[in-house]
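One structure below.
Part of the complex only, each chain left as placed.
All chains are identified by letter, namely A and B, in their written order; residue positions are counted from 1 within each chain.
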Amino acid sequence: MARSPRRAAGRRLQLPLLCLLLQGATAILFAAFVRYNPETDAALWHWGNHSHADNEFYFRYPSFQDVHAMVFAGFGFLMAFLQRYGFGSVGFTFLLAAFTLQWSTLVQGFLHSMHGGRIHVGVQSMVNADFCAGAVLISFGAVLGRTGPAQLLLMALLETVLFGINEFVLLSLLGVKDAGGSMTIHTFGAYFGLVLSRVLYRPQLEKSKHRQGSIYHSDLFAMIGTIFLWVFWPSFNSAPTGLGDGQHRTALNTYYSLTASTLGTFALSALVGERGRLDMVHIQNAALAGGVVVGTAGEMMLTPFGALAAGFLAGTVSTLGYKFFTPILEAKFKVQDTCGVHNLHGLPGVLGALLGVLAAGLATHEAYGEGKSLDSVFPLVAVGRRTATSQAIYQLFGLLVTLTFASVGGGLGGLLLKLPFLGSPADSQCYEDQVYWKVPGEQEEEAQGPLRAEEPDSRA
Amino acid sequence: MARSPRRAAGRRLQLPLLCLLLQGATAILFAAFVRYNPETDAALWHWGNHSHADNEFYFRYPSFQDVHAMVFAGFGFLMAFLQRYGFGSVGFTFLLAAFTLQWSTLVQGFLHSMHGGRIHVGVQSMVNADFCAGAVLISFGAVLGRTGPAQLLLMALLETVLFGINEFVLLSLLGVKDAGGSMTIHTFGAYFGLVLSRVLYRPQLEKSKHRQGSIYHSDLFAMIGTIFLWVFWPSFNSAPTGLGDGQHRTALNTYYSLTASTLGTFALSALVGERGRLDMVHIQNAALAGGVVVGTAGEMMLTPFGALAAGFLAGTVSTLGYKFFTPILEAKFKVQDTCGVHNLHGLPGVLGALLGVLAAGLATHEAYGEGKSLDSVFPLVAVGRRTATSQAIYQLFGLLVTLTFASVGGGLGGLLLKLPFLGSPADSQCYEDQVYWKVPGEQEEEAQGPLRAEEPDSRA
């Protein structure tokens, strides 16, 4: 356990230097490329020609605020279920998401909103950047407690690029629809994180087993996250859809889907629980699967019944995943998944993509009308360049592309995070805030158990 | 304490089967009856004829989201003040509200929004369903900790029907105004729950007395609920009112009423507290009475002073209720009221109904103008079919109808919940999460006290 002072000093400077380097780089790129868009710029937005009410701000900002609250409060507190990792869960969520908002503005801007060599930003780009942060936080959930903040920032750096490319391929090249991100956010984020976790597999993790569970109060903090996510999910799926009936319908479908996943989760949790008792892990997570599963099809003419059926299926599959599949994932596939993102985002994300295939394939001119509504949901079908069936095939292809990008990206990410100079907590130090945070009252605990006070150990 | 394995297995399957049955039934009814309304349906919402900005979504969705957050985060955490019932408070709120949103869509749809044999849904119906969930959660507050989830689902099943009928009688048959639900939500929910609690009276409840209080941290979790409810209440009362000045005025009145109930609550709590100290129970609850008391009159021309006066009265009455009336309610009337819903929703709800009588009786053409504003608030007075005085009498009659429906419904509900096969916690097991939830770290506690691990006991 002897370490040279020089290596310790190096590790001490790692996070500060990385933060400063990344912030410096994005600031320079912002100065060179990022400009207000015409709805944000004083000179470009001439009042004489517009009513204030026409500014996109008023159509999207309330939904944006809900999404923003979901990303920071929802994801952050949902992960605070661990008894000794509340600071890391909420704090690293804060750090990762803040960096991703900047970096994703650049990546998404370069890929699909350059105008005259400049990236134009406004409320829509704010929503898009928050969506990318959502994907990064899903991946974080897979490796929660087993990675340090410098590793996580590098993960975000890489994942944001791959997220942007995958999104560009799907939405711009393939003409795939995925407003709420069943594929681009949930499937991508989950499998990126799971493959990355596979590369970082720790066979000796039982050394930290006593810290891997929750305590009574940490489960209540996690429920703050759950409720935030659940309540605002209709805004998440509807934030980027077409205006008018599109946003309205998407919010409605998501609302009903979530009620059904909640009922499904309670039913299955009691059914498979010891002595018929409910498990907080299921309620905190699987009840949200109804939001994930309508991420693609929510803007389509899913029907209220379709939303209920999809949500119920997602809630039950997700609960069964927590009960039966997570142990297999670790034992057989050597994938450790702290938050069970495979059950909340992976499986329901894939189901959501398939639901989108179905809903696209069944789209008719009658259901969507001849007006601009079909044009908003399936523009290539509306103008006759595609049939509904070919749109469905493109949707399916989009899922395969996403799984490929996520897997390759997660693999690369895992290799990157194994770089020997990046500190990562020792196997006996996982899920422990004291490794990276000054924790109140820790002197007493140090006295009791010296282990807790150990410094992070590079795993090279 | 011997139980046959068959009964234990039956109880274990009770919640799963009930959830599946209810979800299956509402799904079938959704398939048969529920359709997108013209503002949500792609084919019916022709863009050529509307501006996006005309879609009702943009006028109501921000308020809806606030209401939605109040129902799930507000009510859920407000009830989490009990030291060992945080999972049940937040979790069963989640379950009950999710089911009620579906079921209430159907009940309210059948009663007052059928179009060509179909129920048309959109943001307005989402608000209405959330309002019904609010009433169910108020009743839940009366019996919190003394009922199991299967019992609570049956309560929600019955209460939603009666809520819908009472609402239909008041709003559609009697032409009563009650936008924020002083009568239909608060009075109804409170007296339904209190009568139900009377039927389920437990004379031996002191066996669970040690778990009936709060601890320091549970009181802070409850304050999350209080603050959510307090902050968003202006949206609650204004969500369904007329657009324009109606929503604006209602939000303003509610805002001021709540500030006054807060000052009144602090004043009275310190006045009646031991050694002049404040009581968290009062602050958590009575400070909210200002929102309840303007539930009917908030959209009327109450004046800002009227809002202050009403709020102050409600805050003081509610605080005095907690201090002096709750003990009498249990001792004399055999009504156990875990959350004091009589003080927060019952008394202030009745006061709010009476305030509505007063405000309706004082309505003049001068105060409301000759334009469409009077038509929006008091349509029958505007068209000359009623005088202000007769509107006031109808308002009073609405209160009596509500009290009748609530009492009869609560009585029926109590009988339903006493069905012998429905498990309910033993008197010594009330206010204890371990009965229905897998609680972290419970092995150790089981070792200390075998009582806690006991299974629910049917009270037949």
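Quick note on the criterion: contacts are C-beta pairs under 8 Å (C-beta built on N, C-alpha and C of every residue); 3 or more make two chains touch, one makes a residue touch a chain.
None of the values given here were measured: they were computed from a predicted structure.
Taking the whole complex of the structure file rather than the 2 chains in place, the copy count of the single sequence reaches 3.
Convention: only the chains that are shown with their structure count from here on.
Look at where the CA atoms of chain A average out and do the same for chain B: the two points lie 33 Å apart. By the touch criterion stated above, chain B contacts chain A in their complex at residues 11-17, 19-20, 22-23, 26-27, 30-31, 34-36, 39-48, 50, 52-53, 55-58, 61-62, 65, 68-69, 72-73, 76-77, 80, 86-87, 90-91, 94-95, 98-99, 101-102, 121-123, 126, 149, 217, 221, 224, 436-441, 455.
Residues of chain A that touch chain B in their complex: 53-54, 58-59, 62, 66, 83, 213-217, 219-220, 223-224, 227-228, 230-232, 234-235, 243-249, 251-252, 255-256, 258-260, 262-264, 266-268, 270-271, 273-280, 283, 287, 301, 303-305, 308-309, 312, 366-369, 371-374, 376-377.
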